[in-house]
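Since the structure comes first, as structure tokens, the remarks are kept for the end.
A single protein chain has been removed from this complex, and every other one stays in its place.
Let's turn to chain A:
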Amino acid sequence: MASFSIKNVKYNAYLLTKKSTIEITDRTYLISFQEDLEFSPGQFCMVNVDGAGLTRKPFTLGRIEGTVAISVKIAGKGSEYIVKTSERLNVLAPLGNAFVPENRNGAVVVAPSCLAEGLHLSEHFKIPLFVASKSALSREITSQFELNTVVGNDGYLRLLEELNNSRFDWIFVSGSRIMEELAVRNMPNKLVYVSLNEYMACGIGACKGCAVETMNGIKHACTDGPVFRGDEIWARH
């Protein structure tokens, strides 16, 4: 339901200069920036794509070795612009709610398209990171904390089974919708958090475009999320 109380926050528009653009796997890149901006784990930004599209595109924010970064999978003209342009990017940030887990006994699972966020969460909370990729990563990723990579669907399903029987209290999953749904359905023993990547137009709660059907009615990925409890989105069987 629409909220009538506007939050006492400021959304800033930044012009960010690319520091590096690294291909991690097929059509998926890690982009770091020269400028810094303040944000909390789990928050996201909206990136303007100039003439390549009418709406900004949402990306979860992360850090690589202290530098602000996003991961981008080329899915269309907008994301292609973001990866290829040498112009500064016009970015609205920080958006959405911070992810605040109840304890630090958790783990993070990300697709390469969410690697920047994964690295940030892992290092921030000092918890293991698992990267689940469809194909082998094209370069080695380093982290200040424990990092493991699994490849292919079978590898991902085995990882979910292991995590379901692990010592962790909670698992944070950020990737495609199907990847997140599989995680919720295949880890019934765990509290699973998912970072939803819905189509967004404004990113700030105005347009009501990123509606999500939850067990508690319609919510919005931008202002109620982007992180939700998995069992709020998908029933467990």
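Methods note: contacts are C-beta pairs under 8 Å (C-beta built on N, C-alpha and C of every residue); 3 or more make two chains touch, one makes a residue touch a chain; residues count from 1.
One rule holds in what follows: contacts and distances are computed from a predicted model.
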| item | value |
| --- | --- |
| Chain left out of the displayed complex - its UniProt protein name, from "Septum site-determining protein MinD", "Amino acid-binding protein", "Phosphate transport system permease protein PstA" or "HisA/HisF-related TIM barrel protein" | "HisA/HisF-related TIM barrel protein" |
| Residue among A:12, A:105, A:135 or A:148 touching the omitted chain | A:12 |
| Contact partner of the left-out chain, one of A:24, A:92, A:171 or A:227 | A:92 |
| Residue among A:64, A:212 or A:227 that touches the chain left out of view | A:212 |
| Contact partner of the left-out chain, one of A:184, A:202 or A:227 | A:202 |
| Missing-partner contacts on chain A, residue numbers | 1-7, 9-13, 48, 51-56, 76-77, 90, 92, 198-202, 204-213, 217-218 |
